[in-house]
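Apart from one protein chain that is not included, each protein chain of the complex appears where it belongs.
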Amino acid sequence: MMIKKIDKNQFKELFDKLKENYNIAAPVLIDKNKKTLVEYHYIDDFDKIDWDEQADSSPKNIIFPQNAPVGNDYKEKQYYDTEQDTLILGVRSCDIEAIKTLDQVFIEDEMYIDKNYKARRDKITLVGLSCPQRNKSCFCDTLGFNPVESNYAPLYIFKDGNEFWIKVKDKKFESVFENLPDGNQDKLEELIEKRINTFTESSFELDIPIPLPEKEMFEADIWEEMSEKCLGCGICTYYCPTCYCFNFIWEGKDGESTKYKNWDSCMFSTYSAHASGHNPRDSKEKRYRNRIMHKFSYHPLNYEGLGCVGCGRCIDRCPVNLDIREALKLTEKYLEEKGGAKSGKD
Amino acid sequence: MKKYEKITEEIVEIAEKLLKENTVEKVIGFGIGIFTEEVTPIFISNPENADRLVFNSKAEMSLAKYLLNYKDQKVAIVAKPCDSRAIATYLAEDLIKRENIKVIGINGCPGIENNTACEECDIRNAVISDYTVGKKMTEEEIEAKLKDKEDKIEKMTPAERMEYFQKEFERCTRCYACREACYVCYCEQCFTEGNQPEWVGDSVKLNDNFTYHLMRAMHMAGRCVNCGACEMACPEGIDVRALAAKMCRSAEELFDYRAGIDSDQKTLLSDYDVNDTESGFME
Partner (left out) sequence: MNENNEFEPKIAAFLCTWCSYAAADLAGSSRIQYPPNIRVVRVPCTGRMDPFLIIKAFNMGADGILVSGCHPGDCHFLDGNLYARRRFVMLNEMMQYAGVEAERMNFTWCSASEGKRFAGVVEDAVENVKKVGPWQGFDGQGFSQEEGETTVEKV
């Protein structure tokens, strides 16, 4: 491991050097007519990076685009450029953990490896960013993630005012950072501890078993109350960094069609509709139940870790402010009343 | 703002009374979340919880749509002037029964933060109501609040307009929040969901996004009450309301028609007049 400490100007130089070998994406403030939002975009200019705000949309869009042609049955074609490596700068812990979740599903699961995803993912390097304080509605610490540091990114930045600490965890990248001034490890530890404390002060307590007991929760009567105000749009899933559901569709004309892998949302009524007309999740409480259960029960049962990273985007962006934390609190209360919660694994 | 507080007080009082007397089973209103300060729709059936109801400048959602979930129940609903118009349209389209709902109408609505539709609102008093809160605004007051804003899109050339909307709809992620937030969009199956015929492609491509928004706006013709819920719901800050608002203006100019003014009126496109205008037709 290597620890470097540089100031803004040095980072700018470093950025310009990295630009030659990498496509660089970072959170940028974008004016969107009625709203201004921080989003991940490819950039050329270091000064455009927004370090202070949690991005309003996740870096999922870069690794797993909303629409991606995957060829058709007659031609194998690659639709994306895998020539150049991509660096995603300023990815916070929640998003790094989220990408870990996507990796679990698309690459690490030996049952099926998504070769399109893999080809793209192999070219992407995550550069983490330590969260200085809680952003809006996030609650990753409650779910057991560390907002200040994550081990899944090979490079990690700690921004303190105009100073940047860079932790190089992967030997592969050491040569790039070799000539930069070294940082003091103890000082960095201090900073990390201070930040963790600011998080613990404002975290909320949650005591639910992970994974949630499948059968018990499935039959619980709390879902209607939770989802009563849900409109059934796809915002929470489209802006969720871990939601990976997709749909295959064929599009084209003049007798030729291409197979697309498009995002889908479990909050849409057509998500589980059968060709026969039957829909096993025909009401919004059933769909909401599936969303929560997938994140806190089915995913943990099948993979390691959670399906929710607590980034809080679904809370911030929901048009009716449906709060997943309230849902979790209700779950906690329900299981308590049922007399002691057992995890789904037992 | 004192106005909001006074309205809140009155809403709580009425809701408590209705629930205590068992006139209604449920009150649909605005409340504050447990973890955030944000306003969210709440559904109250216990009179003790009536004090959770609030009304403030962030009560941006249109609650009227929730009425469709409680068609056979007796419910009370807190309705901003635009919501009361939406309820009037539902009654006109025979979707809900008048005797099942109690409307707590807000008179003299002080407006919603960031909602540009409020600047264009010239109703500001509840159109239908069983109970009213707030102070009724006189026409002069409404006139004074009305910002005389020229529509900047109207002034553009066709090419510029096209470019403006292309720039807007390019960002659309087709999350369908505009559709779900809109009180008009209550179809069991949306045209985007069918594939016989497939009206619009599923992929997020500008041509299809544009088509989706045009088609949705066409369904708004003579039914949209210009409440701005679609625009407030859009996560990408798209000017979703522009097309629908244009339809409202055109309906008024060409057919002297306004949606949701009367609970007995026919909708614009389910009616005709022999002497209707033929504006835009060939010579």
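First chain written, first letter: the chains are A and B, and each begins at residue 1.
Keep this in mind: a residue touches a chain if its C-beta (ideal position, glycine included) is under 8 Å from a C-beta of that chain, and two chains touch if they have at least 3 such contacts.
What you see is a predicted model, and the numbers here were worked out from it, not measured in a lab.
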| item | value |
| --- | --- |
| Of B:Val24, B:Ala217, B:Cys234 or B:Ala259, the one touching the omitted chain in the full complex | B:Ala217 |
| Hidden partner chain, touching residue among B:Ile32, B:Ile153, B:Cys185 or B:Ile261 | B:Ile153 |
| Missing-chain contacts mapped onto chain A | 25, 28, 30, 40-44, 48, 61-62, 65-69, 79-80, 251-253, 258, 260 |
| Missing-partner contacts on chain B, residue numbers | 153-154, 158-166, 169, 191, 197, 199-200, 203-208, 210-211, 214-215, 217-218, 221-222, 242-243, 246-247, 250-251, 254-255, 268-274, 276-283 |
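Heads up, the rule we're going with is that only the chains that are shown with their structure count from here on.
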| item | value |
| --- | --- |
| Averaged-CA centre spacing for the pair chain B and chain A, given as whole angstrom | 33 |
| Footprint of chain B on chain A - complex, ascending | 32-37, 66-67, 137, 204, 228-229, 231-235, 238-239, 247, 249, 251, 260, 262, 265, 268-270, 315, 317, 319-323, 325-326, 329 |
| Chain B to chain A touching residues, read off their complex | 33-36, 38-43, 61, 65-66, 69, 114, 116, 168, 171, 173-177, 179-181, 193, 201-205, 231-239 |
